[in-house]
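Here the structure comes first, spelled out in structure tokens, and everything after it is commentary.
Here the complex is missing a single protein chain, while all its other protein chains stay put.
So, chain A:
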Amino acid sequence: MMRTYAGHSTAAKSNELYRRNLAKGQTGLSIAFDLPTQTGYDADDELARGEVGKVGVPVAHKGDMSALLDGIPLDKMNTSMTINATAAWLLALYIVTAEEQGVAPAQLQGTTQNDIIKEYLSRGTYAFPPAPSMRLIADMVAYTVEEVPKWNPINICSYHLQEAGATPVQEIAYAMSTAIAVLDEVRARVPQDLMGKVFSRISFFVNAGVRFIEEHAKLRAMGRLWDELGRERYGVEDPKQRRFRYGVQVNSLGLTEAQPENNVQRIVLEALAVTLGRDARARALQLPAWNEALGLPRPWDQQWALRLQQVLAFETDLLEYPDIFEGSVVMDGLVNELLEGARAEMAIVAEHGGAVEAVPYMKAALVESHRERIRRIESGELKVVGQNVFTETEPSPLTASGDGGIMTVDPEVEQHQREAVRAWRSGRDQAAVDAALAEVARVAAGEENIMPATIAAARAGATTGEWAQALRDAFGQYRGPTGVGEAAGAGVDDDAALEQIRDEVERVSEALGRRLKILVGKPGLDGHSNGAEQIAVAARDAGMEVVYEGIRLTPSQIASSAVQEGVHVVGLSILSGSHRELIPSVLEALREAGAGDVPVVVGGIIPPSDEQALREAGVAAVYTPKDFNITQIMRDIVGLLASGSRSDRESSPKGSLSRR
């Protein structure tokens, strides 16, 4: 059965959901945009294929924004938008929509995420090179502090750093370094007497893992550092303006696909990390759904996540006491340890010339931390219940329902949105749009604040893709560092399993005549590259030659690279749910390019029903989050090429390697 995930799909469908939630007493909105909107492409762009309406709502122009917010009073609403590279544009559309409702910018309240550094480090939905991206952020901060004073123009995200493998010290240090980069850039644009106000508008979005005592200490440490930074570096006198304000989404990295019900207790413990001590308590808390590692959560799953929070807040005595760690020697010791580590790491980032210049350094450090984490899980040093210990299980009634316990998006949505954006373009005053975009291009090439021209373009009816293209033309295309080239090789404690794979790679390479060569990349717009990077590093450590192509690839790019590079196998990773469209396109493109016999393996958040379909389409193997053992994946890949025969092989535990 196909169902429409009401939080996504189209502006009208999302509006229905928002209104339903508001009627239940919800006071704010949290808008998730789809990947084309996040990266600055319209639905009819080739790169948008398979991604429209998937992980959020497509918003291409002021008409979409107005449909999204129809009947919602923007003077009363507090709206959080998870938007980064194109944040200036979406804020402009929001301002114009408010204008049409008769609401002045000064009345608007909300947040744009707008942290580009973590996009380079982890999330991958950047659109422009670092320097102009920082300029866009600084322009927004400078603009909003005067014109939209109740707006939080940036929400610095340490969240995604932990998802990319950051240790607590790295999480603190890189988030603070990012804040410094932004504030330094803004300082050049606003009068000193406004710096206190600017400082107070910077908020954070952090992560909390299951080691909840240490995580709580991390938040206390961040609060201390932030206060220091305000006082010492930016001369902020008012302690209220120096308060560390943060929201939380607890850890997704630690959630498992195996025995997913265990994620509920993990989520509760992680929630404690950010609420236990009053002095470092979160302002806003979002809990993920128990089944996030399986696919898109359903409304019922999200309700369960909300109820966890309500039990903590309203049934327990959690919120009744002053700070319970005051005077705790253990907690203070932990905090000091983290502070010391974070200061040292911040000094290294500063030596690189600050967060922007240090992106390649930080990226490589994160890839390495993540690699170490995976190694510890594989070796059993780090215990994950239900995954590498206590794995015996009864069948789960939670995932036994007909829909597999997840939600799917109607594929019609993309076609509809493609046609809608074309209709929009043909129905507007083209001369006005052209003039407005020319003005955006002119301002982009100079020093003026980008916001007024951006708002004018939004008003004239320009689209997300057009605005972003004007800036891409001015700023240039950019491909972020991958971190994989710099990541250190496997350590001296190489285990026997790795040695065995290397021998096998050597043997297979001899038989092939060339060293086993693999192409690793991510089709589509999904920029969550952590998994693909780990596969690339592991394949290198196993002795393969790895062509790492990075993110945002079209099927024809993948096929052309596979042929030019002469690879023996192709590994693709997709987390956005667009695998059903994109993977068959890649297979088709490979066949057209004459490389139809190159086996393709796929990893990502792929429900079992889709796994079957992908295999039938010709995929050699499918891996999902429960296949946490990368060493085993490497063994499978070598096995694929070992025999050279096309007979079915059952070497993997999933028996998934039969080739057609």
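Here is the rule we go by: a contact is a pair of C-beta atoms (placed from the backbone, for glycine too) under 8 Å apart; a residue touches a chain by one contact, two chains touch by 3 or more; residues count from 1.
Keep this in mind: contacts and distances are computed from a predicted model.
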Protein that the absent chain corresponds to, by UniProt name, given "LAO/AO transport system kinase", "Alcohol dehydrogenase", "Copper oxidase" or "ABC transporter ATP-binding protein": "LAO/AO transport system kinase"
Residue among A:Pro73, A:Gly235, A:Gly427 or A:Gly566 that touches the chain left out of view: A:Gly566
Selected residue (touches chain absent from view) among A:Ala539, A:Ala621 or A:Leu640: A:Ala539
From A:Glu51, A:Glu292, A:Glu549 or A:Glu581, residue that would touch the chain that is not displayed: A:Glu549
Absent-chain interface as seen on chain A, which is shown: 129, 360, 473-477, 479, 482, 484-485, 489-490, 494, 502, 505-506, 510, 512-515, 521, 536-537, 539-550, 554, 556-557, 559-561, 563-566
